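The structure under discussion appears below in the form of structure tokens.
Here the complex is missing one protein chain, while the rest keep their positions.
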Amino acid sequence: MRIFAICIATLAALALAAEPQRPQPMRGGIEFQGPDIQALQADAFANPGSLWVARGAALWEERRGTAAMPCAGCHGKAAASMKGVAARYPKHDAEAGRVIDLEERINLCVTRNQKAPALAWESEPLLALTAHVAAQSNGARVEVAIDGPAAPMYERGRTLYFERQGQLNVACTHCHDGSWGRTLLNERMSQGHPADWPAYRLEWQSLGSLQRRLRACYYGVRAEMPPFGSPDLVALELYLGARAKGLAMSVPGVRR
Amino acid sequence: MRRRAFLLGGAAVASAPLLTHAQALAGVQDIRPLIQSITRGATARSGGIEVELPQLAENGNSVPLRIRTASPMTAAEHVKAIHVLAERNPRPRVATFHFSPASGRAEVATRVRLAGSQTVTVLAELSDNSFRIAEAKVLVTTGACLDDSL
Partner (left out) sequence: MLGRLQVPPSVRKGEVFEIRVLVQHPMETGFRRDMNGAAIPVNVVDRLACRVGGREVFRAELGTGIAANPYLVFTAVAEASGAVEIEWSDDRGERGQASAMLEVIPT
């Protein structure tokens, strides 16, 4: 009887372990910004991130690399071909043989199909293309796959999310599950969702990637920042994507 | 690097002298001499200008500012220019906007940088060379220019 009970408990625990714990109720990051920033994000013209989206739309048509191919050459109009795509990233990519985020997927196209050098992390062209592609998923609900070949990266992301780190010795969960909505140094803590990224951060005075934001979180707890492209950052992006399931995307976001 | 900063200190952008870092950190400056240099000694009267600024700005790097005036904007009576001053910024002259009757209204909205909580001063220069003045106070939690960012 006891073994049966233990089996049930273990199965239940495993089943619960598959899906991430989610804050209740789920709130997008914009809800934790002040009214001026909320107005900025909502204004399609005045949103400073729109400059990167516009640049990305131009780059989409530009021939690149020895293949002299624009993105449009294979993908046609982004509004059609990229609709809903960003909402499913990070995902396992058969070509790459691993879980990759949207920036890495763009660079796979740039290097393999356009036969051009990879775009550097946080470079203007990569930010612009990512913003343009991601914006085609606005309104779509975040839904990433965490089973099959994505499972190990998802588990890695989950481990990182709950792992204490840095001089402050806190884990993501302590702030973003335990203290969301509360005020720290004059700022309201968000739930840590990725749905509005890439985003224009006033502090950076530029659009920036989710990886840049995650690195800033590491810095915030005085931990060593993983380098851009680190599998740990992609794993976290995947876990956060799973945790944000159902939230509608709104790119580019605007944050403090 | 230092020489370039010296040259830029004389550029049109900053007709008021650039402060040293220490002076800027010290806080609010007396901008009355600056106001006097803009009005060429004339006294600016209050009224006729509406300055919209949030009471609390979350981030000094981008603070929405809207200025409206009550001028008829006719050839005989119009606002020629609007000057925006920030007493606590390292360079207190923020911007100058020029209008004519073709503008329809002497109104402008923009986003400014504020280096800390302060009073923002707006001067309207009228076609008869008189001046109007208005002010708005704003609390800035994270200041621009002098607060570090990552």
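Here the chain labels run A and B in written order, and each chain numbers its own residues starting at 1.
Criterion: a residue touches a chain if its C-beta (ideal position, glycine included) is under 8 Å from a C-beta of that chain, and two chains touch if they have at least 3 such contacts.
The shown structure was predicted, so the numbers you read here are calculated from the model rather than taken from an experiment.
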Contact residue for the chain not shown (choose from B:31, B:53 or B:86): B:86
Residue of B:31, B:53 or B:112 in touch with the missing chain, whole complex considered: B:112
Touch residues of subunit A, complete complex, unshown partner: 45-46, 48, 50-51, 54-55, 205-206
For subunit B, residues in touch with the removed chain: 1, 4-5, 8, 11-14, 21, 61-63, 66, 84, 86, 89-105, 107-114, 144-146, 149
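One rule holds for everything that comes next: only the chains that are shown with their structure count from here on.
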Centroid spacing, where centroids are CA-atom means, of subunit A and subunit B in whole angstrom: 39
Subunit A - residues contacting subunit B, complex: 33-37, 39-40, 48, 186-187, 202-205, 216, 219, 256
Subunit A contact footprint on subunit B (complex, rising order): 54, 56-59, 61-64, 141-142, 149-150
